[in-house]
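Yeah, one chain of the complex is gone here, protein chain that is, but the others are all in their spots.
Chains: A and B, in written order; residue numbering restarts at 1 for each.
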Amino acid sequence: MRRNGALALAFHTAFVIFMLAPIAIVCWVAFTPTGFLSIPVDEFSLRWFKAIGRYPEFIDAFWNSVGLALTSSVLALAFSVPAALALARYQFRGREALTALFLSPLMIPHVVLGIAFLRFFTQIGLSGSFTGLVVSHIIVVLPFAMRLVMAATAGMDRSVEHAAISLGASDWTVFRRVTLPLILPGVLSGGVLAFIQSFDEVTMTVFVAAPGTMTLPVRMFLYIQDNIDPLVTSISACVIAITAVFLWAIDRLYGLDRLLSGHGRD
Amino acid sequence: MSFLVLEGLTKRFGELTAVDDLHLKVEQGEFISLLGPSGCGKTTTLQMIAGFVQATSGRVTLEGRDLLSVKPAQRGLGIVFQSYALFPHMTAAQNVSFGLEMQKVPKVEREQRVAEALALVGLSALADRYPRRMSGGQQQRVALARALVIRPRILLLDEPLSNLDAKLREEMQIELRQIQRTVGTTTLLVTHDQSEAMTLSDRIVVMNGGRVEQVARPHEAYEHPASPFVASFLGKTNVMAGRLTQIADGPRVAVGDGHWPLAQTSPNRWSEGQSLHVTVRPEKISFVSGPVCSLGGEVRSRIFQGNHWLFQVDTACGPMTVIRQNDGSALPLEGDRVRLGWPAQDMQLRAESSAS
Partner (left out) sequence: MNRQQSTALTPWLLAGPALLLFLGVVLVPLIMTGMLSFHDFSTSKGIQPVFLLKNWEEVLTDSYFHEMFARTLRVALWVTLACLVLGAPEAYVLSRMSPQWRGVFLLVILGPLLISVVARTLGWALLFGGQTGLINKALMGAGLIQSPIPFMFTETGVVIALTHVLVPFMVLSVWTALQRVDLATENAAQSLGASAFTTLRRVVLPQALPGMLSGAIIVFALAASAFATPAIIGGRRLKVASTLAYDEFLNTLNWPLGAAVAVLLLLGLTATIVGSNRLVERRWAQVFQ
């Protein structure tokens, strides 16, 4: 393994500082003892963390986000797994077009999706509903789940399925007892990535969410637009902490770069 | 009637004909090898019998009943795949028990049969181990046990030993043969290794370019190859140009500076001057002293290969390969002028204009 020279390492250090600075400062300011934004130097206080308890709209928004992310990622998987099997296993006309269609939300700006959904839901009477929100999130996170499930399916040794068939297993049994256990790591990581993407989604959700179905990122965004105060830093610090734990777990189990590039294991 | 009958089995992929009008009759309990180079259609034939590839035309009958119209899951065949295809998330015992679960065999009987199958392949101790913790040879045995435990009517083996190293492969060949004799299952093996085919089989089906070149017992195919392809694929052989000449006491075959009488088995329909392909196996050639029935040459190289010596001899007919047993007798050195002799009946003759 070749070493990096001093210049390279200096650049790298500056880069890492650049990446971590905003995140670090948010966490740092969250501990400020004062009633306004300031960097705590002498005193560190938990007052702004405790203050979260007095703002039920943020706590409700948090649970909304969790419920929404859970529902949409599970449903996205339910659509993705059979579709990924079809795309990875069978050669049929329209396969490429279908793949492009399912991955298209990655290419459509979330602003456009938000507007389109808002218009659509208003016309069909789902505007402001949780169902509408779930549907919109399924669309946004599905490509992430699908890419990973497809990678897992393509990487699987097919002869194992043939072996099961030759031993008398029906198609459903082959899927349940052989295919699914073998693609499960890919399916689960697809689900995790979908969950995180849904939890963080703000641009599209800003159009589709209503006061009753507010998600945490949107609530934070709207709050920041009016004023920036330590409350939102403490909430952000909590979000960062939770995400960091997730991140570490994912990296240990799967490898973050593989997860994000959609290439799946090996 | 025969146990397994393939009639006119054909597979075309667009313009390419992978298997061309294959006919074969297999008796119950026989061990048959489909032997040939890659692309000869042997694996495709196996896949059609197994049901993973649809035949373009032809029939396959098993015990008198049509097999091709039956779904793969219901054909009741035991298959050992080239990659073994063990279920990585199941232990050896669970792998073996899978087929019995599909047959809805009750638990007690199932466990007993799994134990018997693992004992048959000598892996009782590894029943609870996962495939990734097993060596290639062990995985292969689990795959065999899994295929045999369901008491299949036919056992299909798709190059099962090709992933093993040479020594292990030889051991497994012997074991495989013993197991098959013990259990008595009709077996079809696909391989490109001619020595493997000859070791294991009751009969060999030599295939080339989708067609069957010869179906015969190993010894028969080796000694009396039906075509130049079979002659060169099974073992080594020397090919020389010869001519039919007429001498006072009968027709003779002239090869280089030597001539041989025409053996009883050669057809007499050739005329004088007929050009011939003459083939002789290297182990049938010996170093002789006289000019009768011998061909002159010079030893270019000799290589020691354990139980035999391999000679390359330059002659007027081109380079010849000679194999002599390492039995301690005196053998020529590099550069020696020698005369190569062989019995007339060990020569294969073929008219040059015939299709090869």
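Heads up, the rule we're going with is that a residue touches a chain if its C-beta (ideal position, glycine included) is under 8 Å from a C-beta of that chain, and two chains touch if they have at least 3 such contacts.
Remember, predicted model here, so these are calculated numbers, not experimental data.
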{"item": "Omitted-chain contact residue, chosen from A:Ser45, A:Ser127, A:Ser170 or A:Thr243", "value": "A:Thr243"}
{"item": "Omitted-chain contact residue, chosen from A:Ile59, A:Ala116 or A:Ala154", "value": "A:Ala116"}
{"item": "Touch residues of chain A, complete complex, unshown partner", "value": "1-4, 8-9, 11-12, 15-16, 18-26, 29, 37-39, 78-80, 82-83, 85-87, 89-92, 95, 98, 101-102, 104-105, 107-112, 115-120, 123, 135-136, 138-139, 142, 158, 196, 199-200, 202-203, 206-207, 216-217, 220-221, 224-225, 228, 232-233, 236, 239-240, 243-244, 246-248, 251, 256-257, 260-261, 263"}
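We take it that only the chains that are shown with their structure count from here on.
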{"item": "Computed distance of Cα centres, chain B from chain A, in Å", "value": "57"}
{"item": "Touching residues (chain side chain B, partner chain A) in the complex", "value": "50, 52, 72-79, 81-83, 85-89, 98-99, 102-103, 143, 146-147, 150"}
{"item": "Residue ranges of chain A touching chain B (in the complex, touch as defined)", "value": "157, 159-160, 162-170, 173, 177-178, 181-182"}
